[in-house]
Each structure stands twice: as C-alpha cells, then as structure tokens.
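Here is the structure we will look at, set down as structure tokens.
One chain of protein is taken out of this complex; the other chains stay put.
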Amino acid sequence: MGSSFGNIFRINTWGESHGPALGVVIDGCPAGLPMSEEIIQHDLDRRRVGQSKVTSPRQERDRVTILSGVFEGFTTGAPISLITYNADADSSKYDIIRDRFRPGHADYTYHVKYGRRDHRGGGRSSARETWGRVASGAIARALLATVDVDVYAFVRQLNSIKMETFDRAEIDRNLVRCPDPVAAQAMVEAVMAAKEDNDSIGGIIEIRADNVPPGWGEPTMDKLDALIGHAMLSIPAVKGVEIGMGFEAATMHGKDHNDGFYMDNGRVRTISNNAGGMLGGISSGEQIVARIVVKPTSSVSQEQQTVDLEGNDRTILVEGRHDPSICPRAVPVAEAMMALVLADLYLLNRAAQI
Amino acid sequence: MGSSFGNIFRINTWGESHGPALGVVIDGCPAGLPMSEEIIQHDLDRRRVGQSKVTSPRQERDRVTILSGVFEGFTTGAPISLITYNADADSSKYDIIRDRFRPGHADYTYHVKYGRRDHRGGGRSSARETWGRVASGAIARALLATVDVDVYAFVRQLNSIKMETFDRAEIDRNLVRCPDPVAAQAMVEAVMAAKEDNDSIGGIIEIRADNVPPGWGEPTMDKLDALIGHAMLSIPAVKGVEIGMGFEAATMHGKDHNDGFYMDNGRVRTISNNAGGMLGGISSGEQIVARIVVKPTSSVSQEQQTVDLEGNDRTILVEGRHDPSICPRAVPVAEAMMALVLADLYLLNRAAQI
Amino acid sequence: MGSSFGNIFRINTWGESHGPALGVVIDGCPAGLPMSEEIIQHDLDRRRVGQSKVTSPRQERDRVTILSGVFEGFTTGAPISLITYNADADSSKYDIIRDRFRPGHADYTYHVKYGRRDHRGGGRSSARETWGRVASGAIARALLATVDVDVYAFVRQLNSIKMETFDRAEIDRNLVRCPDPVAAQAMVEAVMAAKEDNDSIGGIIEIRADNVPPGWGEPTMDKLDALIGHAMLSIPAVKGVEIGMGFEAATMHGKDHNDGFYMDNGRVRTISNNAGGMLGGISSGEQIVARIVVKPTSSVSQEQQTVDLEGNDRTILVEGRHDPSICPRAVPVAEAMMALVLADLYLLNRAAQI
Partner (left out) sequence: MGSSFGNIFRINTWGESHGPALGVVIDGCPAGLPMSEEIIQHDLDRRRVGQSKVTSPRQERDRVTILSGVFEGFTTGAPISLITYNADADSSKYDIIRDRFRPGHADYTYHVKYGRRDHRGGGRSSARETWGRVASGAIARALLATVDVDVYAFVRQLNSIKMETFDRAEIDRNLVRCPDPVAAQAMVEAVMAAKEDNDSIGGIIEIRADNVPPGWGEPTMDKLDALIGHAMLSIPAVKGVEIGMGFEAATMHGKDHNDGFYMDNGRVRTISNNAGGMLGGISSGEQIVARIVVKPTSSVSQEQQTVDLEGNDRTILVEGRHDPSICPRAVPVAEAMMALVLADLYLLNRAAQI
C-alpha cells in the first residue's frame, strides 16, 4: 500500500536509496505520445545531485532507461517502466543508523511500523525515491504539453530571503532556482553559510501551471486543490501547502478575496486570481498557483539527542553528504507532482459529460 | 468520480443543497462498533446552521437517520447509509444565480465542467455537502475511540485576532470555538462587525489528534501528511494546510527544527514536536497537529462584478443567509476529515506486518 | 470495503432486506444524460418480485426515488443517489435463522466474518441487494444507449430444458424470460413442478451486448472478460461465467476456434464469433456474448441438516416466500452488471489515446 498515486494516469514508485536500482511504473498513459529517454532525462538532470556547490557532491548518474511502454518513439498505452541503477552508493557511513534513529528522519517510524527497515542511506524513506516522481512527471508534462499546459516552479523564499522580482528565465540560471537574480545571490550565500555551520535551512517553493483550461478537478473529494494537497505533502520534507492567497486569506475580507469575473474577448476571466486558479475544486482557466514549505534538511552534522533500538538514550552525529537546503532540488519534484495531478485530472475530465 | 474518500474506511457523499435529501454511505466500517443515531447526531449538532448569532439563521434540522449497516446497536460490517432530508429550503432567492456566476463560488467552474448545474443554493458545491463528512466522521471518531484516539479542532485565528491561551474546555463554550475566552470575545465582535459591513472574514483552524500510536501512514504516496492534505483541501473554502511548524519551518534551521528523541518510561518520545506528530509520513506517537486556513465567506451582500451564461458583463448582489465567517462551523468538518484519515490509516496499518 | 464496483462509473450499493430502505449511489456518471425515475423504474419493474406465478408472492413496490444528481431532467455529474423503501417486510418468519445457519446461504460465513449479522430476510446477503444493481444499471444502459450499445439477457437453459430457437421479442412475453416460446412453456412447467416438490432448480442465462465498438477493455488486468467475470460472479447464486464458446473451447482445435478476419464494407469483422466479441481483453466490434450459471435457489422448504450458533447439530426448515428458480429474476440483474461494466470501460477508453 501507499506507493502509487493517481486514478487513471497512475504511478507506482519503488526502490531504496542503496538498493540495486530505483524505478517507477506509469500505468494509464495514453498511447500516441512522443516519448524518449532524452525527454525524461531532461527533467531528471534538473533534479540530480552533484549539479552545483549548493547541493550534495554525490555522483549519481540518474540515467533513465525505458523498459516498456514506448515503441518506435511513441507511448503504446501499455505500462511504462522506468529504471535507474544505483552506482555510487557507499553504505558504510550509514552503519551508525542501523541501531540509532536520526532526528527528523523516518528511521524510528519505519522501524515501528514495519518491524525492520533497510537503513542504508535512509532506504525507502530517502529523498532518492523522488527520482521516480520526476521521471514519471516528465511524461505527465509531455502529455500536458499536447494541450499547451505548462508547469514550472521556483524558490520563492529561502530562510528569510524572499524573491522580489520575477523573471522566469532566471530560474535555471542560478544555483537556488530563484527567478530573482539579486535574491538568488543572497540565497546562495545563505546556503553556504548554513553549510559552514553544519546546519541547514528551509524555504518556500511556488508551483504554477499556465494554460490549464477550465474544468479540471473532481469534486467533492478529488478537487484540484485536494489532489495538489495530497501530492505536495507526499514529497519528503514538505510541511505545508497553500493555494492562491493561501494563509494570507485568513486576514482578508470576502469582498477583497473574491475574484470578480469579466469577459475578455469572449473568454471568461477573473480580475484578480486570489483563488489560485480554482473554484469549488475545479480549474477556472486562470493560472494555477500553489506554494509549499520545505523544512530545513534533517541531516545536519551536529551531535543530536536520540535513542537506539534497545531503548537507550544516545547521541548521534550524522555524517554523509547532504544538501544544506533541499529547496533547489525540490523544485523539479514539485513540478513533477503538479504535472501528475494535472495529467490525471485532464484524463478524468474526459468523462465529465456524455 | 470524485465524491468518495478513503481506501478501506471509505465514504461516498451525495446530495445537493436544495434537493430532497443529502447523505453519505460508509463502506468498510468494521463490525462490532457500538453505533446509534444519537452518537452521530451529537457531532452533527455541532456543525449545524442556526446555532448562534454568528452563524446563518437557516433552520436546518440536520437530523440523521441510519438506513443500513447498524443492527441492534452495533455496526455489522455492511455499508452504513446515513440520510437527512432537506426541509427549510427556499430556492427562490437563488434564481439570480441560475444565469450569473457568483465570484468566489463554483458556479462558473461547475457550469464549464458539466455543461449544466443545479444552481439552487449552490447545488452540489454548497457547504451543505459537509453534512455527510461530519456524519461519517462521527463514525470514524467512534472507531478511533476504541483505541483511545481523540480528535479535536478549534479556531486559532480569526482575521487578525489570534488565540493566546489554550483551554480545551473553552472551545465549545463560545460562539467562535476558540479555546481562549478573551480572544473568543474579540473574535465574536469581529464577526459581528463583518456582518454589519455586509462583508466576511477568514481565519485559521487547528486540528489535533491525541494518542495516535506510532505507525499510521502509508508512504510514500499515502503518507499521513499527504492524506491530511488531501482531506483538508477538499473542504470548501480551505486554501491551505500545514503540519507541525508548517510554514514557519521556512525560516528555521535544521538543528532547531529536528525533534530529538528520548526515552520516557520505556516509550520513545521527542523533546519537541515541530514535526506535528509524523516522520516520513508515519505517525510518531506524538500529538498530531495540523492547521488550515479558511477563506472569508464568498457570499457577501455587496454588488460584485461578474458575467452571465451568455457571456455578458454583469453585476450581482448575492442575497440569502450566510455566515460572516465559515470558521466556527468548519471546526467539526475539519475534525471529521481528520478522523476519516486516521480511521482509514488505522485499518490499513493492520496489514503492515505479517 | 466491498460494496462498490467500477472505476470511473462507480456504484456503491447499501441496505438490508428488512431494513428501512435500500439504495445505491452512482459516482461518476457523466453530465447531460436525460434521466428520470421512469427510466429507472422500467428496469426495476422487470426485476421485481410478485410479478408472476413463477416468482415469490412478496409485494414489494420497489419504487425508486432519485435523491440527487439529476436536475431538470438531466444528470449533472454529481453523485446520483437512488432509494427504495422497504414496505412489506415480515421479519418474524426469519426468527429461526437468528441462531441457525441456512445451508447454501451466507448466514454462517457472515457470522464468522463479522461476528454478528442482521439475520432478517438474509440481511445484507439477501438478493434484495440487487435492487441497487438494477437501478444503477438502468443509468448505465441509458449512457450506453447514447452510443447505440444495447444490452440484453435471457434464460438459455432451465434445469435440463434448453432453448432451441431465438426470438428476442419472446423474452419478455413469457414468465421465464426464454426467447424460445416452446422451451419457455416447458420451463414454466419445470418451475411449477419444483415448487410442488418444495424444491428449486438452476439454469443458464446468456447476456449479450450489441454495437459495442472495438476498443473497450483495459488489459492486462481489467480486461473486458475479467470485469465481466468480476461483475457476474458478484451476483448472488451465480457459480460460473463463460465468454463466447466458453467451456466448449476445451474440446475445440485452434484452427476452428480462431475467428478469421474479413473486410465488410470498410469495417473489420470476424467470420465467426467464438471469442464472444473480445480479443486480448478488448472488444472487437462483434457481439459481446457471456453466459452465467445460476444455482438452484438455496431456500427450499425441506428439512435440512445444519448447526446453531452454539455449535450444536440441528435441523432447519426454512419457511418464507421464495422463487423456485432465481433465473427469471436474475436476467435483469445480469443485464445491469453487464451494462455497468461496459459503461465504465466506455468512459475509461476515452483516455486510451492522447
């Protein structure tokens, strides 16, 4: 239970951090979509470790191989199986966590729930599991592209540094994926400072989707908002999600929060977009806007208080290679999850009317 | 598609605001649970309209009838069907919205998605649909009570007024369901002021669950966090959800956010609970803590800009009886959704080990 | 768990034989389908008890009320809730089965599984549950009719009497729903003879669907054949299902069983239809043909060997009103289940290609 997501466009991820391989199976991708390893690799390369000085130096190749479901350059409607082999996995540094639980990590809860766990590199609870999300998300994005839907994300805030300008082209030009080059520079420095301190910092990512037509979302339980909430809070280290004005709505008045309608060249639009592109759980035709908070990396190279398997109080010093902030690498993961939600709702919406 | 929630303990709500009745079917409730209409009605009475001066005066009886699945005072394992009949429904005030879309409501998006809609009272998108959530949530709460799990919620913030003290007993003593009697008084005044202005205000609700044992949650996609996100963002007017420290984590450092472990009389505990009771998507044994933001009520008695079915720019003045703030009535709905998530994960967790 | 069927077009039945009401919720019916109680009642009237001398004299009205999901004559895309109230339920005759298990019935297995049961009239395991199948099946049939798909069934064999001619118009002209009027007459006599003997007889029903376009079915697990198998074997008293030539295929040779293809006015057809209209789990465009075996009614007014709740050997004489053969009344149920399968696959197939 639990490693699949989606109704029609449905993924099932598998694999552990230091096992022989990780992968994902996509069941329900429509046939006829142009697809190749290059298309998927493009998104994976944006996710991978070792890409810059602000991320972990671990050299994962993350290379995707398509094992099924694609024939002569097109999806066939059969399950698409994607795999990557783990190459550079050094488990020895993780011996200490075989018996001690890392604070902020899932070591203890996996141990209680399952009675055992693959502790190496965090095993199943490692963020390396997000490989399958990004890989399958790339296919979802390709499907969405056939109807011009464009999903992208960026770091909006890192610790207390907030972006103040937006230039989409800047996002991939800097190490922290911030669309404001000035803020980006300050963010990079903040990450380096945290690294220096053997500490870590959190931040906020914004995810947008352009050109989503009105009508996507399946109320009352599988609302667009609800599926975004599900998807985003399944990402490791994410502790909150908001739509449109989000938590700011708490201090707003109704007459200000409501987005009035008007006609724009025969198309229904809203004057503002406080709702973040959805009403009653269904896309309105305006830009989809969501934000997530990413907690500071749990792995910090400082001595922390913990307990061991035998129930003794202990301390632990977690070594290994870790990102001082997860945010930059979480950007493509968040994009992928948004794309998976939208791809599923796009297909479900085909059954909305006779 | 879309009106069911849960894997094993699964609900399916149905009904429109001004149709003959509303209801919910619960499929998958274990047999042997003591159950009666009184148990369910208790929760429904906390939700119902007309209970105070800060809520809408509509006189709904909201009376539940159990139609199946309960025999001689116990659940039988068969689907439980709950119904309430709509009595006091005056649809005439809604004639104006047959052809014009209310800003902030789902009128437009339902129209686009389905090509038609029952406009009366908001039809399917009305918050009246939450009757079924609260009714089924009462059964989930009863199931959870067999293992001592206790779910409750309260208004933490209304517009800019924040609670500063916590006394659980206070929650149901005031009209806004705030556990701080001083803040509660200010909140009541804020609601009345908004009403006076034909306006509405938003706020923040906190939901807690005590005594959840470690082990509940189905990573990597059906994490406890993720299901909470799904459940909460499916509630009308909710625009954000956060777990534990939530969005505050953005500005924290890892060494401060991590909750260290210690032994407490043979039981593993954490020193702090910044994680809100879950790690890696699985309950840790600490208190479950989530918060949601509720937008200001969309129905405000002010003229607003909109369009009509024929694509003309129009204005609309929404009449009818509406709560100036949804927050107080959303409290039992949020409790219900949390209970539904936990009941399902409780049952799923029985399959975690051989 | 367990009372829902379908992926997109999904039903959830509820209710017990002698409870206050029975019903079904259909979630996922597309909007825009003309719908009324009359359309549904038409199918229900074909199912109901007391319609002839060969069925039970119990006077159920079986009257359907639409509680939601239909507005001004059309489905709205919202869940459709259908209900019927139990009127003529005399539970006293069932007192004996409170403590003793009827052979051939589900009394014992429900007792073991759930630890208790509503014994009255068989409770949840009563064939009265099929009301919801037929009611929702009527909606599925209406949806299929929009694409000219026509589902019908008939009694092919009753005990050892087999039909030898086929005239569809005859099906509803006789009490046993056999398309061969001569065989029908012999079947009626066989039913009456069984009734005279306080015994019961079984038979075989054939279900067909005309005009199903090629392409419906979701291999490899949700093949058209597989969903038919699931649907049919969920009907009370059904003990087997076969497709096309079915069990006769055991003694055939490949060159004879294969249906060769040919072009017929630009359309691909097969010369024969031994496959029953599906290849590789996907409809081929030929007539869908399935057959089910219905066991003889378990309720026979004869003393039978059994045990009681306390684990004592006992005998039991089941009284009450029962059909000497379930077959005639199972015909509309089988039609309904086939329609539910096809409606779901029709909608799912909309996602087969980009």
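As written, the chains take the letters A, B and C, and residue 1 is the first residue of each chain.
Here, a residue touches a chain if its C-beta (ideal position, glycine included) is under 8 Å from a C-beta of that chain, and two chains touch if they have at least 3 such contacts.
Everything numeric here is computed off the predicted structure, so don't read it as measured data.
A.B. asks: Using the document's definition of touch, tell me which of C:78, C:241 or C:342 contacts the absent chain.
C.D. replies: C:241
A.B. asks: Going by the contact rule already stated, which one of C:41, C:68, C:159 or C:174 would touch the omitted chain in the full complex?
C.D. replies: Missing-chain contact among the listed residues: C:159.
A.B. asks: Provide the residue numbers of chain C that touch the chain removed from this figure.
C.D. replies: 1-5, 7, 13, 101, 103-106, 108-110, 112-115, 124-125, 129, 157, 159-160, 194, 199-204, 214-223, 225-234, 236, 238-247, 249-255, 257-263, 266, 268, 270-271, 275-276, 278-285, 293-300, 302, 304-307, 311-313, 348-349, 351-353
A.B. asks: Determine and list the chain A residues touching the chain excluded from the picture.
C.D. replies: 1-4, 8, 10, 12-16, 19-23, 25, 27-28, 31-32, 65, 67-69, 71-72, 74, 76-81, 83, 110, 113-118, 123-124
A.B. asks: When the complex is taken as a whole, what residues of chain B touch the one chain not shown?
C.D. replies: 7-9, 28, 30-33, 75, 77, 143, 146, 347-348, 350-354
Assume only the chains that are shown with their structure count from here on.
A.B. asks: Since chain A and chain B are copies of the same chain sequence, what is the angle of the rotation superposing the Cα atoms of one on the other, rounded to the nearest 5°?
C.D. replies: It works out to 180 degrees.
A.B. asks: What's the call on chain A versus chain C, same or different interface residues, using the half cut on shared numbers?
C.D. replies: Counting which numbers both chains contribute, over half are shared, so the two copies meet through the same residues.
A.B. asks: Measure off the straight-line distance from the CA centroid of chain B to the CA centroid of chain C, and report it in whole Å.
C.D. replies: 38
A.B. asks: How many angstrom lie between the centres of chain A and chain C, each centre taken as the mean Cα position?
C.D. replies: 45
A.B. asks: Which residues belonging to chain B are in contact with no fewer than two other chains?
C.D. replies: In chain B, residues 1-4, 13, 110, 113-115, 124 touch at least two other chains, as defined above.
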